[in-house]
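A single protein chain has been omitted; all remaining protein chains appear in their positions.
Naming follows writing order (A and B), and every chain is counted from residue 1.
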Amino acid sequence: MLHIVNKSPFDRNSLQSCLRLAQPNDAILMYEDGIYAAFKGTVIENDIQTTLSKCKMYVLKPDFEARGMNEGNVIPGIQSVSYSEFVDLTVQYSPVQAWL
Amino acid sequence: MKFGILVNEGPYQHQASDSAYHFTKAALEKGHEIFRVFFYHDGVNNGTRLTVPPQDDRNVINRWSELAKQYNLDLVVCIAAAQRRGILDENEAKRQGKDAYNLADGFRISGLGQLIEAGIQSDRLIVFGD
Partner (left out) sequence: MEESGAIKKFMYLNRKAPYGTIYALESLEVVLIGAAFDQEVSLAFVDDGVYQLKKDQKTTVNSGIGMKDFSKTYRALEDYDIDKLYVEKRSMEARGLREEDFIVPVQIIDSAQLSALMAQQDVILSF
């Protein structure tokens, strides 16, 4: 399945719950304020690293560009995607759970 | 593939409606079908034609109306949520004895059953909210 997370991990527990309930081979897309989890140097980087060993992770480029975040600082292994590729992910995976 | 889209937040306060719009547009441009976009909770506020955003800002409501026109989209506003928040079409305004209505072009008002139907008929239901 595909998990989509739109909350900053420093504000809400949406990502935390997503990581707890994601199964191996699930995919996780971070968008809106959720993108802040995708960058190096944060206190949750280790959790992201652990998740990357079992799940594919994606971050929505228009959302992180809007927020002044640099693609070069995305944690290696997380793939940056467009809205069009966001659509592709929802086609590829089912069901889709929005961690609001 | 056939998609159902659920929008749970109003325009401008939260990015949900923007994200839903960009997703919907991208899906349509890729040749997918959007079975329905359903507006629930404060999301019904995406369906008022009376907004006047500043000229240098996007017009969230018109954007939906135009997309609906271009692709013959079914934009449905939840009736119970709409009535609570003062979003009315002409018929509903008459029925409730109100002196005005404000439903924007391309939107229609209907019940929650339309959301369930979107879940049943679509291959994917994508929720945008807060």
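Some points to look at:
Going forward, a contact is a pair of C-beta atoms (placed from the backbone, for glycine too) under 8 Å apart; a residue touches a chain by one contact, two chains touch by 3 or more.
Everything quoted here is computed from the prediction, not taken from an experiment.
Note on the undisplayed chain: of the listed residues A:17, A:42 or A:84, the one touching it is A:17.
Where subunit A meets the omitted chain, the residues involved are 1, 13-14, 17, 20-23, 26, 94-100.
Touching the omitted chain from subunit B are residues 6, 8, 40-41, 80-81, 111-113, 115-117, 119-121, 125, 127, 129.
The rule is short, and it goes like this: only the chains that are shown with their structure count from here on.
By the touch rule above, subunit A contacts subunit B in their complex via residues 4, 6, 31-33, 62, 82-84, 86-88, 90-91, 94-96, 98, 100. Listing the residues of subunit B that touch subunit A in their complex gives 1, 3, 8, 15-16, 19, 22-23, 25-27, 29-30, 32, 123-130.
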